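What follows is part of the complex, with its chains left where they were.
Residue numbering begins at 1 within each chain, and the chains themselves are lettered A, B and C in the order written.
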């Protein structure tokens, strides 16, 4: 089956990101297709490239990036939710006159239309909230 | 038939919203803090979904709730969670 | 509630109050985007989300816009199926006359039916 994941909270604030990551890994292990993980609301913080959690705790940002690269799963971050929360890639940083970026590939900033498209295109959309 | 997931404890009003949204054959899976609902004292709150109530093994275990879980609750692991989403037509998340 | 509406593509559930958090705004944003892509959208207000419909809302004291201006635009986006959890209205003691838009009350059984009959359900 084709799945999409919607993640609505930051790592380290609630368990939502941990649950979403494990569920997505289980989907892939079972041979399902994951057409995308969409990060919305505080879920955009999963793309924070500067996150530096203690070394004895799971590193969610790195884990998502690895999953995205290894399984070619698009990691789509809502651009409107991200900008107001301080998550900018280089292009957006330049556009807003800010030095430096807080989001980098494989995370990509994109519009909400992608969420609607994913949700209607896939067989299942599974949401993880705070 | 839909799968509803709930990650809030039965002390939260979100449980009432989830129950309001459930059809007669829908299933309810407790995850994260929602597994507090697997405690025996909470089962009265779940009467309307008797036989259709599930809880995630890993979340029960990490909270020390596995041995306290009410017998009527069906315990599934993350693979079981995936299987429930396959069997059900859609999933709705309550948080 | 008409049967053709129930079969619409997208059901967006709004359970949070205006101003207090961004949930309501972010839920409405999804609805508007879906409508702009020609999807049929139904909104279901539950619990505190029902207060989003109250007349006379204003900007916050720091100029926060709130969500009333967005609700006022729903018709322009052809979003005209606005449903409200009847039990939530009772719990808050609110009536339809206090709302800025015409809505339809729905009971628990209808809510379950709505969830079952929409291709995509997003819960905010």
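The definition used in the following text is that a residue touches a chain if its C-beta (ideal position, glycine included) is under 8 Å from a C-beta of that chain, and two chains touch if they have at least 3 such contacts.
Small disclaimer: the values here were computed from a predicted structure and weren't measured.
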Review point. What are the copy numbers of each protein chain across the entire complex?
Key: A x2, B x2, C x2
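Here, only the chains that are shown with their structure count from here on.
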Exercise for review: Averaging only over C-alpha atoms, locate the centres of chain A and chain C and give their separation in whole Å.
Suggested key: 26
Check your understanding: Just how far, in Å, is the C-alpha centre of chain B from the one of chain A?
Key -> 25
Review point. By residue number and range, which residues of chain C touch two or more other chains?
Key: 120, 123
Practice item. Mark out which residues of chain B touch at least two other chains, giving numbers and ranges. Key: 90, 92-93, 95
Revision key, fill the gap. Touching chain B in the complex, chain C uses residues 13, 15, 46-47, 85, 87, 108, 111-113, 115-116, 120-121, 123
**Study point:** chain C-touching residues of chain B, taken from the complex the two chains share
**Key:** 2, 13, 17, 19-24, 26, 89-90, 92-95
Review point. Within the complex, which stretch of chain B touches chain A?
Key: 5, 7, 31-33, 58, 78-79, 81-82, 85-86, 90-93, 95
